[in-house]
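Notes follow the structure.
What you see is the complex with one protein chain gone and the rest in place.
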Amino acid sequence: MSSASGAGATRGTQGGRVRVGVVGLGRMGRRHAENLAHRIPGAELVAACSPIAEETAWARDELGVGASYAAYEDLLRHPGLDAVFLITPTSLHADQIIAALEAGKHVFCEKPLALSLADCLRVEEAAARRPGQIVMIGFVRRFDPSYRDAFQKITAGGIGRPFLVRSQTGDQLDPSGFFVRFAPTSGGIFVDCSIHDIDLARWLLGDPAPRRIFATGTVAVHEDLRPLGDVDNGVAVIEFAGGSIACLYASRTLAHGHDTHTEIVGTAGQLTVGHNPRRNRVEIADVHGVRNECVTNYYERFHEAFLVEALEFVRCVTDGSPPPLTLHDATEATRIALAVAHAHRSGTIVELT
Amino acid sequence: MSSASGAGATRGTQGGRVRVGVVGLGRMGRRHAENLAHRIPGAELVAACSPIAEETAWARDELGVGASYAAYEDLLRHPGLDAVFLITPTSLHADQIIAALEAGKHVFCEKPLALSLADCLRVEEAAARRPGQIVMIGFVRRFDPSYRDAFQKITAGGIGRPFLVRSQTGDQLDPSGFFVRFAPTSGGIFVDCSIHDIDLARWLLGDPAPRRIFATGTVAVHEDLRPLGDVDNGVAVIEFAGGSIACLYASRTLAHGHDTHTEIVGTAGQLTVGHNPRRNRVEIADVHGVRNECVTNYYERFHEAFLVEALEFVRCVTDGSPPPLTLHDATEATRIALAVAHAHRSGTIVELT
Amino acid sequence: MSSASGAGATRGTQGGRVRVGVVGLGRMGRRHAENLAHRIPGAELVAACSPIAEETAWARDELGVGASYAAYEDLLRHPGLDAVFLITPTSLHADQIIAALEAGKHVFCEKPLALSLADCLRVEEAAARRPGQIVMIGFVRRFDPSYRDAFQKITAGGIGRPFLVRSQTGDQLDPSGFFVRFAPTSGGIFVDCSIHDIDLARWLLGDPAPRRIFATGTVAVHEDLRPLGDVDNGVAVIEFAGGSIACLYASRTLAHGHDTHTEIVGTAGQLTVGHNPRRNRVEIADVHGVRNECVTNYYERFHEAFLVEALEFVRCVTDGSPPPLTLHDATEATRIALAVAHAHRSGTIVELT
Partner (left out) sequence: MSSASGAGATRGTQGGRVRVGVVGLGRMGRRHAENLAHRIPGAELVAACSPIAEETAWARDELGVGASYAAYEDLLRHPGLDAVFLITPTSLHADQIIAALEAGKHVFCEKPLALSLADCLRVEEAAARRPGQIVMIGFVRRFDPSYRDAFQKITAGGIGRPFLVRSQTGDQLDPSGFFVRFAPTSGGIFVDCSIHDIDLARWLLGDPAPRRIFATGTVAVHEDLRPLGDVDNGVAVIEFAGGSIACLYASRTLAHGHDTHTEIVGTAGQLTVGHNPRRNRVEIADVHGVRNECVTNYYERFHEAFLVEALEFVRCVTDGSPPPLTLHDATEATRIALAVAHAHRSGTIVELT
């Protein structure tokens, strides 16, 4: 597939492979780049963009990417480019998405969409002017086979009417506290972590409107977070219109591994996704009892979902079908996450309309 | 063991068996009576009290209880009686406990202690005047072997510093809604169910002082609860002094069984008690997948704990040792449960001091 | 209940409690004695018999047993004695059972019935002459609630036609090798341990006739077993008439605890009893992963079954109902276990008729 650059990509182009440029080659950027280079038959990774020369050299040498750019605006001018993958700091997302849209490109962008509602809305407006172009934000859990199975079971009526989601995002304790460096710009634990659970709750509960939010938290280990007003363990409750509820937990301090799991309670049953984050199918019986090891980070848990996510984005670009989640979903998740963070900082119940 | 009635029971009496009168012979009363009659070597069930003749007849015919009383005050005059087991409506607890204390008896009373803080304090005062008599409120989970094991592991430092308790009390859905009849006098879901989780949270977190409470809930199935201001699914968050948190869930509508479980998160690990409420050690592999059946009610789950509870009460009476939980613990659980119910009804954050 | 001693106990005596004498007060004997003294409402532990004075003193002081005997024949003459519990060396079982029968007593005897088929048959003959007296051999797993649930599910057709039992008896490794002392008289691992699995296989498969047996084993840890021709890990396969199969494993060297479990495969599903021998309902998540501790010995696993077993024996004595397993069941289990041991030692396929 090849779009006339400038004239704008359009949904539903036929034939050929989607020509993708990857922007940002940090740890997650490299993972996306590897998937695009090797595991997405419908895509061709034609260009890489990073201000760091070593990173673009890596893309060239390891992945055989033919073109490298230090500047994002140059990448957007790469001949024949169809789409960009943005794995860049959140503060850049809105402007980069809009620039790509204006350059006629389809856009995949890592979550969160932005750190302000205004930025989210700016992106939505820009995208609305380009209905033929795909913009998809990477809420990766929606692409995880287990979460998808749960969603399908709910849709099929398997648990009656779902009314409660309890969901957690739990990172394994890093005693070095490496993440604390990013805490000032991450938006805090609720915006950085719980936003996934918020998106899941909306999805699994049928997109109810949020009404009231309470949040609290504690610093269990990382004392350096106190001056930032952030915590390493947070709890939030969201009331939705119609009576459904989400109860969220986020942690940076788990001992046993990365433990992200979600429970959906309905009137006729409940589903749990990811309880006991088994690393694989090995069970050990020894002096410690009977046990399994756990995944240690979100990529080990969700690597397959990242692949499915990219496959689906490319499929949408190729056949013109709408992405499984909309820009509005990303805006809503951001809006709610920001409200949760505000509820936490203010110590009040935040009302949304 | 035999106390001179009227002169007052005292802790630490030697010899003989504790002579017990059971008061209230509803479903739970009969279970306590059976334990006392057959499975508590240190106790002798000498009298039964109920206004319903069939119930005292049952105690006589099935358990061989020698004396029956329709009126509580008559039971208290039973010659040689050492202790009473009160399994009566909550509204009667305070007066009945005080009457027993004044009659010189040791008292075991089912939870909750009362439906008002004033009643709790009246009982505490009466008990303080009779330091030689045991008064123990039946927070049965503290006697469950698994909860005890968790408590010991925490005390031994097994999970570092505990800072978060997530706990649920979940009853299996009774489509007939039988429990709704009792809803008007039960105090509502938080006072009736979550009080157990509140007591567990205090116990497992080291008795921290509660500071702020948020609660919400929804009617998932039992529409008849709406006029009462009650719900069949409730969520509450309690902030404690020192930064620890309890996150509670109570449900009357679970499909799979009675599911009471508790997670305690610490800085070096976490414990879960009761996740997947297995009925026994049988696993079934068939067209439904691999599964286990679940306990269907709290008695099936906690029958062993009820026995341990009675054994310990009798042991305390016999050797004069203090009960493993105090009247103040019962008062605190009640006070917090009432505050949770208030937070729910008022829609505000309730502050406690 | 009281029988005229000498005139012989008869099934179905009414009224009163069964007067029991316990014979053998080693570790298991004391456990049976405690159950009889405290937890079996229908029984009265009236006498204890042991050649070791400290043991009978324990029964007197701790359990309040009124009569002590050093000699078994004297115990049998205890006035009013209804039944004996034999927890004695296997080599004594046959003679002791027969003596009790001839003295008119009901008999409960720990497994195995004997170490030779001839002894089993002698007992069967003696019992046949006293049809009014109960003789029950303690195959305790038949009284375990989980095994019973499995049996009922099978009987109800839950797994179609059962055709394969895979069952193991696994003791936790005792590095001291204490059990090796008893190896010369225990009959070896198959007679000592697998006999339980053999009895289960017969029960769960509907009492099929054994046809061919293969067995093998290895010494993994306890080298002292080699001179005895015994092993610390053994495997056996039994073909039954009609095509069903039992595959057994016994181990003395498990690291994680006592692991006894059984799988029953049928044409429409399979049941597993006891896989992952959880100690209780606590799950631990820490640096070792997610785990549970395990029961450490068979009594921790089967303590409830030992109680049920005694309750049922007493019930049979009281109301004259037949025991849930017959002497012939015990003979068959012994006969097959001896054949397994022979198959192992001889290295041949043993055929049974």
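Letters A, B and C name the chains as they come in the text, with residue numbers starting at 1 for each one.
In this text, contacts are C-beta pairs under 8 Å (C-beta built on N, C-alpha and C of every residue); 3 or more make two chains touch, one makes a residue touch a chain.
On a predicted model such as this, the values are computed, not experimentally measured, just so you know.
Student: Among A:E73, A:D149 or A:D207, which one touches the chain that has been omitted from the display?
Tutor: That would be A:D149, which touches the missing chain.
Student: For the chain left out of this view, which of B:I154, B:V191, B:A215 or B:C294 touches it?
Tutor: B:C294
Student: For review purposes, identify every residue of chain B that touches the missing chain, sorted by number.
Tutor: Spelled out for chain B, the touching residues are 254-257, 259, 276-279, 284-294.
Student: What residues on chain C make contact with the chain left out of this view?
Tutor: 159-161, 163-164, 166, 212, 214, 216-221, 233, 235, 237, 239, 243-245, 247, 249, 251, 253-256, 265, 267-270, 275, 347-349
Student: Since one chain isn't shown, list which residues of chain A touch it in the complete complex.
Tutor: Touch set of chain A with respect to the missing chain: 37-39, 41, 145-146, 149-150, 153, 158-159, 268-275, 278-287.
FYI, only the chains that are shown with their structure count from here on.
Student: Over half of the interface residue numbers used by both chain B and chain C, so same, or under half, so different?
Tutor: Same, since over half the interface numbering is common to both chains.
Student: Please name the chain that ends up farthest from chain B once chain centres are defined by their CA atoms averaged.
Tutor: Between chain B and every other chain, the largest centroid distance is to A.
Student: Round to the nearest whole Å and give the separation of the Cα centres of chain A and chain B.
Tutor: The separation of the two C-alpha centroids amounts to 44 Å.
Student: Chain A to chain C: how many Å between their CA centres?
Tutor: 58
Student: When the C-alpha atoms of chain B and chain C are each averaged to a single point, how far apart are the two points in Å?
Tutor: Averaging C-alpha atoms per chain gives centres 38 Å apart.
Student: Which parts of chain B, given as residue numbers and ranges, touch two or more other chains?
Tutor: Residues 159, 268-270, 275 of chain B touch two or more partner chains.
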